[in-house]
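One protein chain is absent from this view; the other protein chains keep their places.
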Amino acid sequence: MESRVVNKGQISELLDKLAKDYNLFAPVKDETMTLFRRVSGAQDVLLDYNNSDISPKGCFLPQNEKTFSYMYTGDSLEINKPEGAQKTVLFGARPCDIKAVLTFDPVFEGVKFGDEYYSSKRENSIIIGLSCTKVLSTCFCYAMGGGPCDITGSDLLLTEIGDKYYVEVITEKGQALVDAYSQIFAKQDTAQLAKDKDELAKKLSGEFVRKVDLTGVKELMDNNFELPYWSGDDQKKCISCGICTYVCPTCHCFDIFDYTTGDFTGDRIRCWDSCMYPEYTLEAGGHNPRPTRKERIRNRFMHKIKYHLDRYNMVGCVGCGRCVIKCPVNIDITKIINDLKEVAQNA
Amino acid sequence: MPNPTALTPYPATITKIDVEAGDTKTFTVVFDDPEIMENFGNQPGQVCMLSAFGEGESTISITSSPTRGKFLEFCVRRVGRLTSVLHQMEVGQKIGVRGPYGNGFPYEMMKGKDLFFIGGGSALAPIRSLIDYVLSDQYRSDYGRVEILYGARSMDDVLFKSDLAERWPAIQNTKIYTTIDRPEEGWNGHVGFVPPFIEEVAPTPENKIVILAGPPILIKLGLAVMEKLGFKDEQIITTLEMRMKCCLGKCGRCNVGSKFICVDGPVFSLAQLKEMPPEY
Partner (left out) sequence: MMNLAQQLQEQAKKLLEEKKVDLVIGFGQGTELARNTPVFIDSPEGVSALTWGPFCANNLAKYLSDYNNAPGGTAVVVKGCDARSVNRLLDDNQILREKVVVIGVPCPGQLEWQKVSAEIKPGSTLKEVVDNGDSYTVKTDSGDYSFSKKDYLLHRCLVCENPNPVISDITIGKELPVKNYEERFAEVQDLEKLAVNEKSAYWDKQFTRCLRCYACRNVCSVCTCEVCVFDQMMPMWVSKRTNLSENTAFHITRAFHVAGRCVDCGECDRVCPMDIPLRKLNVKIHKDLGDLFNSPTPGTEPGLISPLGGFSPGDPEEFM
């Protein structure tokens, strides 16, 4: 498809317009944090950021989501479902986080069971990606098939080049958007900008310091569930908190429960849940199939590098590095992958 | 066609409650919308999510066979938050039901074969749907001899007492074995745990399918006994339980390796189980 140009000076105008016409989600500064929030205009938006503290996955799978409300008196019951999603633009998301949304798609848009809440948001959303300008020491998207300037999953991808944004139109949704705001998305000769973008991508791809290679790791996992490796330091130091799963852009597990508001009414809520919590698999009868940190850590990392691949033919990790940064005890998926690779090579 | 509205339960009414044991009741439930009842299409071995509004949801296996009529029966042991609330409910009250979920038992593959059911404790509930299916007037002639071996902790814990004592034995070519863990006054049947009792009864593997359900420990020990008796992995069918929240293969928690018990199970052959990590 075609490409366009936005002058940096016009970004504010674009954001203000988008906020007027859509629910606009964009990165904002909240004290020390960079988070994706719904914004009312350009003034709150922060585009000069490395990686948000929490991924924008909440745009499609909010931490709390009402699936319906009910009015129940024992012998009468009324169920009311919320309206479908409103037109939304997710602006300024990084390529790794956008790739992560693609790992959600087969989960929620399954063969047998769909998910109206997810699909409604997905269908009504336009994703405007923003190429990275910097690689952090914790980044490893290249090892998961992505890249700092990867277009995968974006409807439009913006790349900052000097005082301009080079805009790649990737989907029809993206095309419709640039056509609707054609006074901002200027039609110009973009040959030089395209070249500059390739240069940037090349430069950034040389800046990764974490060496991660998945080759052979899944094959090792396929044939070895029990490995002494899982009894090592990681399960000893894990504190069973939910950080890695909550900051992870591909973690999609949830819980469902009722939230009563009194007077026979309430909401059914689904909210993020974490496989690192002991209660996650604890059955009412007391049996727990993953009773210790060993089983839970193994399950989480196997899910990322094997189970998600088995089921959906996609790695369940995009290399955003958030779990690496945020884990209080420095459990590091890249170390786990490399250690397993070593185990595979020595086997 | 994927069902996009799968997280919303259908309103249903409790029409009958049978007390099975001190902590177990069987609820007969009918959907308020007759069309949903008509088209529900549940298969033996499938499960539903039951809602008690204000408390949440829980996965409960359908214990009735579709051959028995346009209703659903759920045998519920009082163990947790939701089941405790269900136990306080009365006939006429509303609950929510969504489903049916899971693969169900491979009853087509079982045609022409003898069936040997093994149930421990409350796990007679999930296999009862298949027992009633194969023993129904409609399908009885499709299957050979049906034997049922059932063990409970005590006399009081024996579920479906009238099925075991009257209804099933009255059907031709059936045999029922029951056992309780410890001797009790008034019990004339076998005493002892299920695995050694299977060895004692010693079913032969010729043209036979074994359907085994029970707590994890019974599944592990029972499978060992069946292998010892010469049953092949493909001849042994079991049904697993895991904590579930969505039952749609999305919420994540019921995975055993790459499989989700809720959509890929809960019914697996031993051959399939051996391909999976022992994490259930």
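Observations
Going by the order they are written in, the chains are A and B; count residues from 1 in each one.
Note that in this section a residue touches a chain if its C-beta (ideal position, glycine included) is under 8 Å from a C-beta of that chain, and two chains touch if they have at least 3 such contacts.
None of the values given here were measured: they were computed from a predicted structure.
Screening A:M33, A:V111, A:A180 or A:A347 for touch with the missing chain picks out A:M33.
Within the complete assembly, A:L136 is the residue of A:M71, A:L102, A:L136 or A:A201 that touches the hidden chain. Considering the complete assembly, chain A touches the hidden chain via residues 30-33, 35, 53-54, 63-64, 135-138, 207, 209, 233, 236-237, 239-243, 246-247, 255, 257, 259, 269, 271-274, 277-279, 324-326, 328-330, 332, 334-335.
Within chain B, the residues in touch with the undisplayed chain are 80-81, 84.
Everything below uses one rule, namely that only the chains that are shown with their structure count from here on.
Of all residues in chain B, only 2-9, 11, 51, 53-58, 77, 79-83, 92-94, 96, 215-216, 241-243, 245-246, 248-253, 255-258, 263, 277-280 touch chain A in the complex they form.
Considering their complex, residues 67-68, 70, 72, 74-77, 79, 81, 107-117, 119, 225, 252-258, 260, 266, 268, 270, 273, 275, 280-287, 289-290, 295, 299, 302-303, 306-307, 310-311 of chain A touch chain B.
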